[in-house]
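What you see is the complex with one protein chain gone and the rest in place.
So, chain A:
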Amino acid sequence: MTTSPAIANPRDTYKRQKSTRSNFELYGWVFMRASGVILLVLIFGHLFVNLMVGEGVNAIDFAFVGGKWTSPFWQTWDLVMLWLAMIHGTNGVRTIINDYAERDLTRLWLKIALYTAFVVVTVLGTLVIFTFSPCPVDAPAELLPSVCTA
């Protein structure tokens, strides 16, 4: 008696690993478009104010940046720009990782690295915008913004 070889079931249907239905990717898609438009305004506004208005690029020094951050308007501007740019960029790189990393583990580690970088930059940036001291003690007066002497 001979044993017959095992033949794969021809009707063995292919199955989706798991259903991942949610509005997450939908909101992500809409966010990328909306934040992109807002970032255009924020970034070019930032570049225009820093590099072209008044003395232009030569005006940038500690006093210039310090002075800017004493105003709640620029604090908000920079905060929104930081967060939108970071989320927009992180989501973009997340998409690229999903597209190109074929192995589950590679994808996992790349994403861990990406989200770590996101948290570090965003937390640090937010902290700087809100806790920045424009008038450090013992600093030469000519390097400080005008608000310090007032």
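The criterion applied here is as follows: a contact is a pair of C-beta atoms (placed from the backbone, for glycine too) under 8 Å apart; a residue touches a chain by one contact, two chains touch by 3 or more; residues count from 1.
Convention: contacts and distances are computed from a predicted model.
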{"item": "Undepicted complex member, UniProt protein name, chosen from \"Succinate dehydrogenase iron-sulfur subunit\", \"ABC transporter\", \"Ger(X)C family spore germination protein\" or \"NADH-quinone oxidoreductase subunit K\"", "value": "\"Succinate dehydrogenase iron-sulfur subunit\""}
{"item": "Options A:26, A:105 or A:141, residue touching the unrepresented chain", "value": "A:26"}
{"item": "Selected residue (touches chain absent from view) among A:71, A:98 or A:146", "value": "A:98"}
{"item": "Footprint left on chain A by the chain that the document does not show", "value": "13-17, 19-30, 98-100, 102"}
